[in-house]
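This structure is in structure tokens; I'll ask about it shortly.
A protein chain is absent from this complex, but the other protein chains hold their places.
For subunit A:
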Amino acid sequence: MTMTFEKTVLDMATTELREVNSRLQAAAKAQANTAYEIANPRGAHAVAVGLDGPLEVRVKGSAGYYCAGMNKEASVTVEGSAGPGVAENMMSGVVTIEGDASQYAGATGHGGLLNIKGNASSRCGISMKGIDIVVHGNIGHMSAFMAQKGNLVVLGDAGDALGDSLYEARLFVRGTVKSLGADCIEKEMRPEHLELLKVLLDKAGAAARPEEFRRYGSARRLYNFNIDHADEY
């Protein structure tokens, strides 16, 4: 069943950021499953942050820093590109970026899906703690640095030092990896990983087959300090 919602338009050309976020946060908290459209974001920072409930938000243009930060349950779509730290510390819900994402996309995210249709810059998924991130294009250097949990799926290429100091996050890359970071290694793609990847690709609407990807993870050699591994740092 497809549900349709009445859509409320908040125009940032005439409405202050505080008012916009207050309205969105109240609507999310009301659990009313309503829909909002943010007109004229013009790169504003901290748009649609701290939403805590089911809500659909469409940002009609590009957003600045920390768009959809700490999102819970809400579905936020940016019909443009997003600045640094999009969906940082996201807990649940879905954040979709139609364009590109700047650095630290999905940083420290705990859950939910961050779906980037374009490219993501450096440090994508840094210190991620359970979030799923799907990037349809390429990602920049030092992505998944100290990534703890969750899945990072990249349909394009990855830059230098992928997965440096990685913990238990799983990284899937279809294209080339310029270099791997400390303690990050290629790992066997087992059936359960192909199955997981299929689910993630389907959720993100990505036109790719799981078999085309390679899996990377932690060698777990840096998990407990050992002086013999000092050259790794």
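In this section, a residue touches a chain if its C-beta (ideal position, glycine included) is under 8 Å from a C-beta of that chain, and two chains touch if they have at least 3 such contacts; residues count from 1.
Quick note on the criterion: contacts and distances are computed from a predicted model.
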Requested in this report: Among "Dihydroorotase", "Zn-ribbon domain-containing OB-fold protein", "ABC transporter substrate-binding protein" or "Glutamate synthase large subunit-like protein", find the name that the UniProt record gives to the complex chain excluded from display.
Outcome: "Glutamate synthase large subunit-like protein"
Report summary line: From A:A27, A:L55 or A:A107, the answer for touching the chain not displayed is A:A107
Query - Identified contact with the non-displayed chain, of A:M12, A:V59 or A:M146 - result: A:M146
**Report entry** Option from A:R58, A:R123 or A:H141 whose C-beta touches the chain left out
**Finding:** A:R123
Requested in this report: Based on the whole complex, identify which of A:T8, A:N21 or A:N40 touches the chain you can't see.
Outcome: A:N21
Query raised in the report: Which parts of subunit A are in contact with the chain that was left out?
Result: 17-18, 21-22, 25, 45-46, 49-50, 52, 64-66, 69-70, 72, 84-85, 88-89, 91, 104, 107-108, 110, 123, 126-127, 129-130, 145-146, 148-149, 165, 167-168, 223-225, 227
